[in-house]
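Structure below; questions to follow.
Of the protein chains in this complex, one is absent; all others appear in place.
Coming up: chain A.
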Amino acid sequence: MSAAATITKLSDAALRERAWKVASEVTDPEIPVLTIADLGVLRDIKVEDGRVEVFITPTYSGCPAMNMIALNLETVLETAGMVRPRIHQVLSPAWTTDWMTDAGKSKLKDYGIAPPAGRAGRRALFGEDKVVCPQCGSDDTARISEFGSTSCKALWRCKACAEPFDYFKCI
């Protein structure tokens, strides 16, 4: 029996559960250890009369990963038998690093990227972040650049182990 034929037998609630499971395994193309569920980018899935609608939210206004994520979502859901799923981008409420799961943060750290330090919120504009080196754990670190290889990251270096590292910015 084809995936699509199996799927048509499911109730909307069961289909939603299935879709969530599949969708939540899609990873961020720029940080492949993180799934969109880890990031909190996957906001909601609605199913009505067997039609799947997925809601995702961009981490940054110009995040180029969003198009890729939407495309990957379509592909995995179609492969799982869901016919023409629709992917919507929602802007409100704005994504925050607070939505990143603890599991996501620890995966980031293991991958060599320092997770967002503390909670997002109103930081003092010129205040300093305290960022711990994901390699050696020292907090004797310094910022090289406010902006890194992707919009969501800044470039830091560790003064203890002398390694440069990415820091996932707190927003």
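Points to keep in mind about this one:
By our rule, contacts are C-beta pairs under 8 Å (C-beta built on N, C-alpha and C of every residue); 3 or more make two chains touch, one makes a residue touch a chain; residues count from 1.
We take it that contacts and distances are computed from a predicted model.
Here one chain is missing from view; checked against "Peptide/nickel transport system substrate-binding protein", "Gonadoliberin III", "Zn-dependent protease" or "1,2-phenylacetyl-CoA epoxidase, subunit C", UniProt names that protein "1,2-phenylacetyl-CoA epoxidase, subunit C". Within the whole complex, the absent chain has one touching residue among A:S11, A:T75, A:S106 or A:S145, and that is A:S145. The chain not displayed touches chain A at residues 58, 60-64, 91-95, 120, 123, 125-126, 144-151, 155, 169, 171.
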